[in-house]
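Excluded from the complex is one protein chain; the other protein chains are retained at their positions.
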Amino acid sequence: MSRSAQKLVAWIVLIGVFIGLQPLNDALSYNRLVLGYARPTPVTKVLQFDAPAMTGIIVGAMMGGFREVAASMLWMKTHSMWHSGEGTKWDHLSLMRMTTLLDPHWLEPWRITAWHCAYNLYVETDDPKEQARLLDMGVNVLKEGISWNPDRFELYFELGWTYFDKIRDYPEAARWLAAAVRFEHPEHIERLIAHAWERLPDMEKALMWYDYCIKRRPSDHTAKGATITIRERYMPAERLVQQRRYDEAAEAVQQYLLVYPTSTLGLHMMGYVYEQAHDYEKALEYWSLAAETLALNHYARYKVAELCERLGWPVPEYASHIYMREQELRKEMAVTHEVN
Amino acid sequence: MPAGVQSRRAARVREVADIALAIRTENLTKIYDVGWGRQHVGIEELNLEVETGQIFGLVGPNGSGKTTTLKLLLGLIFPTSGAGEVLGEPMGDPRSKNRVGYLPEGPYFYEHLNAPELLRMYGSLFGMGGAALDARIQELLELVDMWDRRDYRIADYSRGMLQRVGVAQSLINNPDLLFFDEPTSGLDPIGAKDIREVILRLRGEGKTVFLCSHLLKEMEPICDNIAILSRGRLVTEGSVAELLRGDRLRYRLELREPDEELLAKLQGNAEEVLWLEETCRLLFADRQAAFDAAAQAEDEGGYVLAAGPDRRTLEEVFIDAVGEVSVDASDL
Partner (left out) sequence: MRAIFRVARATYYEGWRKRFLNGILVFAILIIGSSWVFTYLQPGAELKMLIDVGLGSIRFFGMLIAVFLGSRLVPDEIEKRTIYTLLSKPVTRMQFLLGKFFGGLATVVSNMALMGLTFYIVFMIKAPQFAQPTEDSPAYKMEFMYENIAKAVLLSFFEMAVVMGIAVVASVVFSWILAAIFSFFVYFTGQMSEFFGHLADPDTGASPVARVVLLTVYRVLPHFENFDVRESILTDVPVIWSYVGMTIGMGVLYITIVLALGYLFFNQREV
């Protein structure tokens, strides 16, 4: 074969193979997704040119196969700094944040970073504004983590738990926990949803979830016990409220409060009964009690602020994170309204 | 007979007798592009014909294009224009490679091998193997005096040892045409002599040897034909005998410090008088005049050093030829 003929053959092979390669590449990309070998960058992040995500992708690619290892190393470094007391908590936060960007499919760093914001950094300050900012930060970290890992229960659960345990925004907690149970998950999450509704208190929803737990596993003693408690202690009060027999309802709860005077549930229930009875002053009294017994009870603090506003009283300093967020939201909505 | 006529006649003889040409180039030109629009001349418009069975010497000063020519003929680099044939195939054609051996300038090989391993690898590329190859390897290593040191790794070789193994590897396939680029560089005098003997023996076996060198003293006794390159151009070419003789044969008489009186007498018949330190060289047009002058000098008490045909050394030819071109080049 002459040299030019060989060259022609080389070109033909080159172009032929290149064309043949394209469907194979497409098939592989599809298969990776379907078979679960890849956890690709969420398309929304790409479409929105999400800056931290882009940075993470590029830095990660530059580390090649070592991307996850680099994340692990960074995590270990954070760990050791933490234990040796080296660096401030803010230093730790930035290291943690970097880890989440390097390996966004690693759930642990998202969890710990959010926890660090909402719990550790939170107690460093007494300024309610700063505290609210930190809680928001924690929540946003988890939401970002969820956007990377939307098909795993862990981060939904973590977010639900943060709302439940820290922020005590029970409707939000129930919402995120319900999102978690759409995926493979441990049983206790469903009970937690029931707890959240119970605390609100929304006894109907709580019972519904406990019911679900018992149906799924008839030997679920916790759910059974909770169901009995609700039916015995709170349902009578709830039914009385529905019949507008508010005084009797308050009486029923009061009996329980005599035994457990600081019970969050009992106090919430009292607040709820009086609110339904339009006795806002009384309701405020109980919600304040709940907020004072448990310093971190944001939901109670929110109710306090809400009721003060309704009564036209000054909103107390400590008005909660949730309340401040709502204020901001209202302001924003007003602005958009004006624009429109 | 002028060189031009000679070669024209040689071409006709070849045509008639069908003597094959081992190498032929036609206006072979290589200009190296060295970037930023600058160019180096490798060789320009080179026309060469090398008959089979010859030892052909390509000589020229450093950078005159010898290695360039070899690489072109072997297909390691590609011509800017012109063409060439090696053993009847276009140069660089893989078909001719089975019959070609090449010793590059300053050869080097895979460091982790020793000489027999290297030769075995190269031999196997020609499809050789088994006891025949082993015998060939021993024969070649003995030829270049490396058999005793066959266990040494190439990484540990001296410059001359590399050169020796380089010669051996070029012969592994018993080639018909050999390209040697500075074959004796780095060798001790005995080694150089050995290599020259190898080259002569190869000619005895009917092989063609294409030699590149600037060591004129070495080329002179062994080459049949010589081409002189300077700055990429062929300046002169011909058989060694022709080149050394010059255009016409003259006769010389050399005296040691002749006195003025004697010199004046002899000078009359001489065509040219040259002083080389204490030696005075007189050149005569014919043999008789030279011998007469010698007799006269003897008679008058002069000290005759030598008398005979005036052969130039290759060095003189070379300096003449290269010098001419240098002048030409500066005119350009």
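Chains: A and B, in written order; residue numbering restarts at 1 for each.
Following the convention adopted for this analysis, contacts are C-beta pairs under 8 Å (C-beta built on N, C-alpha and C of every residue); 3 or more make two chains touch, one makes a residue touch a chain.
No experiment lies behind these values; they were computed from the predicted model shown.
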Among B:V41, B:M121, B:L215 or B:L263, which residue is in touch with the absent chain?
B:M121
Residues of subunit A in contact with the chain that isn't shown?
3, 6-7, 10-11, 13-14, 17-18, 20-22, 24-25, 27-29, 31-32, 35-41, 43, 46-47, 49, 57-58, 60-69, 71-72, 75-76, 79-80, 105-106, 108, 186
Provide the residue numbers of subunit B that touch the chain removed from this figure.
74-78, 94, 97-98, 100-102, 104, 106-113, 121-122, 124-127, 166, 169-170, 173, 179
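Going forward, only the chains that are shown with their structure count from here on.
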Quick check: how many Å separate the C-alpha centres of subunit A and subunit B?
89
